[in-house]
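Quick one: the structure is below, and I'll ask about it shortly.
Every protein chain except one is present and positioned as in the full complex.
After this line comes subunit A, so read on.
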């Protein structure tokens, strides 16, 4: 009798826990699908300035990004957070020069609207795909710390790998309801026939809200991408 009762009880608890686990998984999946559904959907009218994270690649990538920033209405994309790879000393300097030029245009009114940060790189040019897995994990942990601090509403990136951990974290922030952000990825002008690894990942995983390409050949190959012509 005693044994039967406890047996029933343990049956019941295992049933309840199975049910709870099932419900939790279902909810997580629903939330995932919900977020994926809303990714890529335009937002309603916004008039407030939005906090913007700008991920600088290096060399040519940074040049393209600064070209884009120079035509964006900077008063809308405020405050701005710049992140570059720790191995890249030039990009943040160039961003600083750009920010200084904005201050000068505004009549020397010094307002601290920009912050500059460095991040570990997930993959160096030419690094093998296998070791990239380890370095990506390290970069992920670092990126998480930075993202908790910044919690951007907009992420602008154009490769290479530096932006991937940040975009993945931004996606999980959406799922967890920490912060809803819009991710824009501009594929480099150097990519004419195939997307870069970063571009391909964001495209396939549907993590970028909008993915822009600069050559028509790419758009016909990746129909969800938006063709915007050459930036340079």
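Rule of thumb we're sticking to: contacts are C-beta pairs under 8 Å (C-beta built on N, C-alpha and C of every residue); 3 or more make two chains touch, one makes a residue touch a chain; residues count from 1.
Methods note: contacts and distances are computed from a predicted model.
S.K.: Name the absent chain as its UniProt record does, using one of the following: "dolichyl-diphosphooligosaccharide--protein glycotransferase", "Glycosyl transferase family 28 C-terminal domain-containing protein", "RNA methyltransferase family protein" or "AAA+ ATPase domain-containing protein".
M.R.: "Glycosyl transferase family 28 C-terminal domain-containing protein"
S.K.: For subunit A, enumerate the residues touching the unshown chain of the complex.
M.R.: On the subunit A side, contact with the omitted chain comes from 42-47, 50, 59-60, 63-64, 67-68, 70-73, 76, 125-126, 154, 156, 182, 184, 186, 188-194, 196, 209-210, 212, 214-215, 226, 228-232.
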